[in-house]
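Presented below is the structure to which this report refers.
Note that one protein chain of the assembly has been removed; the remaining protein chains are unaltered in position.
Let's look at chain A:
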């Protein structure tokens, strides 16, 4: 890993000069036969990949209105062109969102439109050659599906949707990415992305109970597979063992403890992350989400609460109801969804984010805090893209921005914002989302983090910020890895519930 360099900071905002080919051939490792076959894809690039890829594209065009409209509607205005953190960090023009889409669009035009069939050169249409396929593999695995570009496009064209379609086509011809497919295999086989088996999980939870007891003198429980608990907590598996993730898990447990809420984790469904979304595959997305419905039915819980994980919250908030019926408003004859929806308590939002849960409790005055416990920190908040641009919290549009900030302000005294055009719906991705959080892409991840690092540095210089809170497991893992390369302390990153955990008064109520 000798060629990993942190680009120098510049004055923001900046539009970098183009460096064509800068990231050519820098895609991730290809998935092995074993990994692909384990989740139902061809093991290797199939012989008739050309025809199968085109056929798959045709099929997706009839199944997804987003893809269909997005392939036609782009006017090459370039409004999105300088909005991608990977383009800003790598300067490779194919990392401009519109250019990334065009890798697919050029083939769409050639095979599915009249002008592309008649005058390919004129409209920028291309045959699907092996070079084009490799280009897809390379550049569609350099998109974190963060959707920042879609905020700025006059037609709402969402490159994430295009990336998902491209990855779906690649997987369908046996050209999958190692990291994502490996993780999907693990979640099916063992129940979580990290491959932690049930007994190991149990051990970890018992260890945590001891740690918290040592630190606070109070018996905070970390229950697993408890039938009849009120709340089923679904959280990213990183929360079970990695730093700083685990501090947030302790925070959730303390909130449940302090409010007297009975809760449980599920060993069969010990994962909130859903990499099915990253590869754009509806069946995988659904199969992985289905575990949650099963666990909820088996344990008989009344509420489902999701921990600090960005894309998991997007899947939970936006897709769970569609995929599995966790939510409200199913048709009376929708048997599967009805089963679950009868059981859930609809006085509460289903599913709920842990931040919604905690914020409700704070508003009901069921929690007390010693804010000075966080006085050593000057805190800023990094909006994670899948929360910011793909989901919501609470009742009002934009609740996903307000609620985490409100919690921070309730548990700590020093909070400052980063530059406004880089937060909320315009937030910059951490650089590790979308199935790119793998060491073989470290160079890309470091470069993709550049815009966030520049803005953070600004906040450090102006306000003395020494803690960046975030509510995403991928953000936490990515930042702890790349921030030292930019000269920051890795402990500067942590969860919102880590701050809650520091300040919460357990004996008080």
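Structural remarks
As a convention for this text, a contact is a pair of C-beta atoms (placed from the backbone, for glycine too) under 8 Å apart; a residue touches a chain by one contact, two chains touch by 3 or more; residues count from 1.
One rule holds in what follows: contacts and distances are computed from a predicted model.
Protein name for the hidden chain, per its UniProt entry and selected from "Putative membrane protein", "NarG-like domain-containing protein", "Cytochrome b/b6 domain-containing protein" or "ABC transporter substrate-binding protein": "NarG-like domain-containing protein".
When the omitted chain is restored, the residue from A:99, A:354, A:379 or A:446 that touches it is A:99. Only one of the listed residues, A:135, A:158, A:247 or A:308, touches the absent chain: A:158. Touching the chain that is not shown, out of A:391, A:478 or A:502: A:391 (per the contact rule at the top). Remark: the residues of chain A touching the chain excluded from display are 15, 17-18, 61-66, 68-70, 72-83, 93, 96, 98-99, 102, 113-115, 121-124, 147, 150-158, 161, 282-283, 286, 317-319, 321-322, 325, 327-331, 334-337, 349-351, 388-392, 396-398, 400-401, 425-426.
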